[in-house]
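Showing chain A:
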Amino acid sequence: MDDRRLVAPRGLTRRSLLKRGAGLGAGALALGAMPPFLAACGSSTPSGPKELKVLTNQPPDPAPPGVADYSEEAFATWQTDNAARVSYESIPYTQIHDKLATAFASGNPPWDIVYMSGWVPEFSKNLATIGDMISAELKSDLPPSSFKTVTWDGKIQGVVFTLSLMTLFYNTEHFEQAGLSEPPKTWDDLLRYTKELTRDGRYGWVNNYGAPEGIGGTANLWMSYLQQAGGTMYDEGGLPIFNDAAGVDAAQFMIDLWDAGTEPGSISYVGIADTTNVFTAGKASMMMNWPFMWKPANDPAASAIAGKIGAAVLPAGAAGTASIDGTDAFTVTTASKSPELATKLIEFYLAPEVQKRQVLDTGWLPIRLSTLEDAEVQAAATNAPIVLEQAKSPYDSFVTPDYIEVTQAIGTELQRCIRKEKSAQQAIKDASDQVASIVTSR
Partner candidate 1 sequence: MTIDPGAVARPTGRSYLARRRRTGTLLVLPALAVLALILALPIAASLALSLMDADTADFRFGVFVGLDNYRTLFADPVFALALRNSIYWMVVEVAVVVVVALWFALLLNHPMGRWSVFRIILLVPWALAPVANAVLWKWIYNSSYGILNFLGTATGVLPDPVVWLGDPGLALNALLVAEIWKEIPFITLLLLAGLQNVPRILYRASRLDGAGPWQTFRFVTLPQLRTTILICIVLQSIWALKSFDLVYVLTRGGPANATTMLNFLAYRVSFQFGNLGLGAAVADILFFVMFLLALAYVRVFRPARAAERGVA
Partner candidate 2 sequence: MADVELRAITKRYGAVEACADVNLHVADGEFVTLLGPSGCGKTTTLNIIAGLDEPTSGEVLMGGKVVNDLTPYERDVAMVFQNYALYPHMSVADNIGFTLRLRKRPRDEIRRRVQTVAEMLELAHVLERLPRELSGGQQQRVALGRAVIREPAVFLFDEPFSNLDAALRVKMRVEVKELHQRLGITSLFVTHDQEEALSLSDRIAIMRDGHVEQVGTPDDVYAQPRTRYVARFIGSPQMDIFTGRLERRDGITAYVVGSAAFEIPGEAAPTCDGELDMGVRAEHVRLNAGGIPMPVRVVQPLGSMTYVTIGWDEELLTSRLLGMAHFSPGEAVTVSLDPAGLLFFDRESGRRVLPDGALA
């Protein structure tokens, strides 16, 4: 199979533009006459192929074929082979959680498959247990740790489809200018580097502390330091135990990093996207980010630092390196009328060939170990070995049903101590108290 044909970019042609332009004109003309019911009806005939509805991210966030541009031919074939018709609702990551919450609350979610990022425990009641349905072959080719965030109450309710851990990214040009030849290996290195790189109107470090909650939020970022410091979130009974030396050290490290030269806007960035822009504009020398950044940061059209990016495992704390899990997974809803078929579709998303195209065409790493080790993949995604290396150390995001509430509480306290409104000890103690009350009230 000629892979390149599968990748044919859905780019801009003059014709497609003209067509769309004409559509706009016609739409404007037909405005008064157009029956509004067209959208309501349409796609609800039960006869013919089985229909699967999928709620997923919009590219460039991780998304399956048919939404993102890869493996489209294989996807079409799969639909024919399985007498299925897959329709997508792809929305921005920031809107997915709320949409799921409303839909599940109404008791009538319209989808068979939904994308999940750390919300499996929260929505556990609404998700089918698919652990027994997926093939043993697939299970054995996935890192066991990848099931951690999609398992609740011992039931496997989803499959992670991209290895998404935070690693360190750095600007090799800045490093050269500062006479640094190697990425920082420890917290002390990181603090020292940050200080040295903070000059000429740029900063050594940048992070997004603006939004406290959720995956990738302030609290989640702190969890990487927590694990690096040797701490953890909960005991076996689910009660918080992070109010210890490790927890305080992790918070203190964030403060120290701030003082050493964190880009001041960091406190206001509500998503990793804002942070990425600072890094790719060359205004900060280091950041931690999801593996995805490798591709856009090396794209000269959007990035000022293309070709000047290094990646490394996160600097080690007292207990070594550790990271956090982006937990991009697919799950099947209990509302699905054909959970088997839905599971099969998920398996297709994780088929080796699809996984390979996923990384080559979109930059999102595969989750299959065999694909990660593929030579072509390692050559194209040069940061893949780094991520794999990182994956050998802990990378828990500690998701629970109250994840957003918990991280909102911790993240807000962290924001306070970063802004020097209280000490790291105090912030962690207050956060722990709040989390304890959240956890016990459930």
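In the analysis below, a contact is a pair of C-beta atoms (placed from the backbone, for glycine too) under 8 Å apart; a residue touches a chain by one contact, two chains touch by 3 or more; residues count from 1.
These made the cut because all candidates are chains of the complex that A comes from, given by their letters.
Just so it is clear, the structure is predicted and the values come from calculations on it, not from any experiment.
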Selected partner (touches chain A in the complex), from 1 or 2: 1
Residue ranges of chain A touching candidate 1 (in the complex, touch as defined): 97-98, 101-102, 104-107, 122-126, 209-214, 263-268, 270, 274, 277-278, 281, 283, 401-402, 404-405, 408, 412, 415-416, 419, 421
